[in-house]
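Below you'll find the structure, written out as structure tokens, and then a few comments.
Note that this complex is displayed minus one protein chain, with the remaining chains in position.
Chains: A, B and C, in written order; residue numbering restarts at 1 for each.
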Amino acid sequence: MTLALVLTPYVYGLGFFMMAAGLLIALTSRHLIKRLIGLGVFQTSAGVFYILLSKVSGGTAAIRLEADSPAAEALASRLDAAYIAAHGVDGVVYSNPLPHVLILTAIVVGAATLAVGLAIIVRIRETYGTVDFEEISALEARALRDVREDEA
Amino acid sequence: MSPFAGAQFASPEVIQHAPALLIAAPLTAACVAALSPSARWAWFASLGGALVSLWMALCLAAEVARSGAVSYAVGGFAPPLGIELRLDDLSVFFCLLVSVMGVATSIASASLLRLELPERDHSLMQAGFMLAFTGLLGLTATGDAFNAFVFLEVSSIGTYALVAMGASQDRRALTAAFQYLVMGTIGATLFVIGVGLLYAVTGTLNMADMAERLAASSSDTAAIAGLALITVGLALKAAMFPLHAWLPGAYSAGPTMVVAFLAGTATKVSVYLLIRFLMDVAGGLESAGEGLLTWLIAPMAGIAAIVASVQAVFQTETRRILAYSSIAQIGYVLLGVTSGSVAGLTAALFLLFTHAMIKTVIFLSLGAIDHRGSRLETLAGAGREAPWTIAALALAILGLAGAPFTAGFLAKWRLLGALADDGRIWAVVAIAASSLTALVYCGRILETVLFRTRRPAGATISEASPAALAAIWFLAASSVWYGVDASALYDLARQAAASVMGASP
Amino acid sequence: MSLLLASPELELVFSALLLTLVAGLVVALLAARSVLTCILLMSAFSLTMALWLMTMDAPDVAFTEASVGAGVSTMILLGAALSSTDVIPSLRPGRLWFPAVACLAAFIGMALIVPDLPVFGDPGSPPSAYVGRLYLEQTPHDIGAPNVVTAVLASYRGFDTLGETTVIFAAGVGVLLLLGGQVRSPDAAPEDVSLRASAGSPVLSVAARLLIPIICLYAFYVLAHGEFGAGGGFQAGVILAAALILHALVFGVRETMKALPVGVVRACAALGVLGYAAVGFLAILNGGRFLDYDALLSPVFEAGLPSSHLAGGHHHWGQRIGILAIETGVMLAVASTMTAIFYAFTGRVSRSDAAGAS
Partner (left out) sequence: MAEAIGWIGAVLVIAAVGLSIAGAVGVLRFPDVYTRIHAASITDTGAASLMTLGLLLMAGFSPAAIKLCIVWVFIMLTSPAAAHALAGAAFGSGHRPVLADPRQPSEDEA
């Protein structure tokens, strides 16, 4: 358990680092596609956090095994009986399935966001001739100035 | 007394399943709209979906008035294992808001779409609109924190593309939609991380269960962080100052039916979730919810009320003026929410509902006379060319300015009263200053449409179609009616506020 | 067999090492300049993430992450980025500092709450000890499927999955709205966007002819096997879409569109979601709650089925049929939406190429 205590801040730290990095890419990149990629990293790192919550030490994937099957016995052989009795379900220790389900949904949502975002980017490129954020802002500013001059 | 007490709109068998039908009906309508061969059939599908939802919302309002909160275990699994749809007074209030605006937008949508987009896109536009409608209704009805995220995305994903469809009129719709997508996704992801933190502390996703376990938990740093993330995420979605940058672009460039619906509902539903999480789920953590409300949201709302109003004065495009005014109004509503009293929350909810009606009228009528991202001056003389539409628009603008005998006036008056009673003089000053500023831009719009004459070069403006006029006038007339006799809506709002604050109405 | 099993603590260390690799790829992504590099790094990121998910006992998620993140996402990213692979410099430092400080502050803020979070791998943490454990205990009784993830996904939290399918459908509607106006009929379909080398390459066409039916078969296997192992409607849909996309890459989009026009694809997406919702309505009509699969079959009928739990057996036929029905709806919706998205992107790219050439 001491090893797990050392690992805890490390793995959460990595997860939070990925969140911050993804957010940074999504907010600051000049290339619009790179912004979307950053957004994807940000969404995935939220998933990392959920999955970190799901792991049970010595557990296995949440597919129920028969208690006396060879696979279940092999898994049980490396854990002590008290641990299995306390945390196992019918003699086998499983990881928590709920975060897995949630993150399956979140991955799908990420793919959907990516598809719509890319569709908008394709249209932006056709309309403005560029996917550089700064250039688009400059083009818009110029258009606005032209309108103002027409008025004057 | 709720105005729905004693009413019964359907047989008990239907009412029993109303929470699920409320969401499943528009979802089915969206699929039918996408399948339909012509724009006309898609319109019928969307209208049908919206009407069934409104019917179900009315049934639920009556049911909640009769027997308190309704809980529906989807799939037959009791919470916390299954997903629970839970409707109390507060959610029913927002259900009614969303479905009324949905029906109004849907009625007007066919003629609005004809003005803006080629026929072949209409059925998909209706499908996208119904999906957004489904998502917002799901948000108000769900009692499960992660399910709320799913519906947040259902309502958003389609909306991003719908906003971008404004590009056929105004190319800025594309960049606005992209910014909306990035900001909206960041907001939703922050929300889901926050829910994850609450899940890490409580081990459950059901909101009621979460509230109980939070109250019992010993250490709450992670829970407070989770609530803070949820607050920031929802503030992004609600366009709370200073996270509002995406809203003016999206409102000014999107297609009318989309903007009218979003302006009336999307930011409002985010406010609902904010209330739900900070006052209900965090109820056990007195310090956390109230701390966030008092020290984060209230000051920002005060600044929003003033800054956004001033920004609105300096805009030249009609829709941008209105977008900034929406940001200011969200500020008013949040000031009421943070007041911490039943009266304040009631006034805030009342203001929220009337403002939704007013903004929907304004955007629908602007779209119906074919006035989009263009400048205010092009509206000059509109009053003479399209008297019926402009009359409704003028009524709504009067309501926005807070003229007496409109619902807008009554709402602001009660809000100011409630805030003054709580001793929040700074909030009263902020709202008063903002309202005075609002007079400037509302006056400008009114003056342009009513008294100016059209420049010779300007395009003619034609009256809205009968269907659109019906929708516009229905909402405009109700906003005037609630200005004269507010009791029905006000009682509903008070009931909702009382149910959150845990006080007897 | 013992060779395969390391000690539990060593597993945690291994998993942390893999996560370090994933984070390293994010660092590379921060520094990357060219979009093409970014896309490939994103793909590598997803693939490594899938490996990491395997070490975290999440095979279903790993499967999805690999097929969606490394497969479909990379493909549509490449499709959208094809004509602009130019290098765009990073933002000027003057514009960078505020977001950078904000992200750093967010990171530090999140790091501060680590002591309050569950210990990595702790079986007694609230998430693992409460609802998660209830699912593990009750699935054999309530659902009867060995794969608890599928049971939760399709039945306990089936409403979430309905929402998820709707999200995919909404994305399909959005992409078709934005890009689909041009690719209605096969005659109007763009010029061949297949791999340039495939023209007359017997290797590819033979391999594709051999593989496409097998891929389809595998998709149905994944669909039906979801109850017992990793898999399910969503993964099956992505695989089915992959078969169609392979067809388009090797034989040309025009051929694929002739076989499967955009209108049909769009209708299939709507029908998939509709089918899912219909299962819910059917349950209501039979007297259950929305999406209550136990109500799908009438009790009399189910009691007559072999080893039905109503007759004291352990087969939950209603749940089983319900799960299979909604997973089929998910597969239909996902496969057709992915195909529609692919049509929209490839159709568009070659259209702008043609515009540039003329």
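Assume a residue touches a chain if its C-beta (ideal position, glycine included) is under 8 Å from a C-beta of that chain, and two chains touch if they have at least 3 such contacts.
Remember, predicted model here, so these are calculated numbers, not experimental data.
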Chains in view that touch the one left out, judged over the entire complex: C
Full-complex contact with the absent chain, from C:204, C:240 or C:253: C:204
Hidden partner chain, residues of chain C it touches: 1, 3-4, 195-198, 201, 203-204, 207, 210-211, 214
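The rule we apply is simple: only the chains that are shown with their structure count from here on.
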Selected interface, B-C versus A-C, where C-beta contact pairs are more numerous: A-C
Whole-Å gap between the CA centroids of chain A and chain C: 13
Rounded Å distance, chain B centre to chain C centre (Cα mean): 32
Sequence positions of chain A contacting 2 or more other chains: 19, 23, 27, 36, 53, 98-99, 102, 105, 109, 112-113, 116, 119-121, 123
In chain C, residues with contacts to at least two other chains: 110, 117-118, 125, 127-128, 131-132, 135, 157, 160, 163-164, 167, 170-171, 174-175, 178
Touching residues on chain C, where the partner in the complex is chain B: 109-110, 112-113, 115-118, 125-132, 134-135, 138, 142, 155-160, 162-164, 166-167, 169-171, 173-178, 180-181, 184, 266-267, 269-271, 273-274, 277, 280-281, 284, 288-295
List of chain B residues in touch with chain C within their complex: 17, 20-21, 24, 27-28, 30-32, 34-35, 72-77, 80-83, 118, 120-121, 124-125, 127-128, 131, 134-135, 138, 144, 146-147, 150-151, 153-154, 157-158, 160-162, 164-165, 197, 199-205, 213, 219-222, 225
List of chain A residues in touch with chain B within their complex: 19, 23, 26-27, 32, 35-36, 39, 42-43, 46, 49-50, 53, 98-99, 102, 105-106, 109, 112-113, 116-117, 119-121, 123-124, 127-128, 136, 140
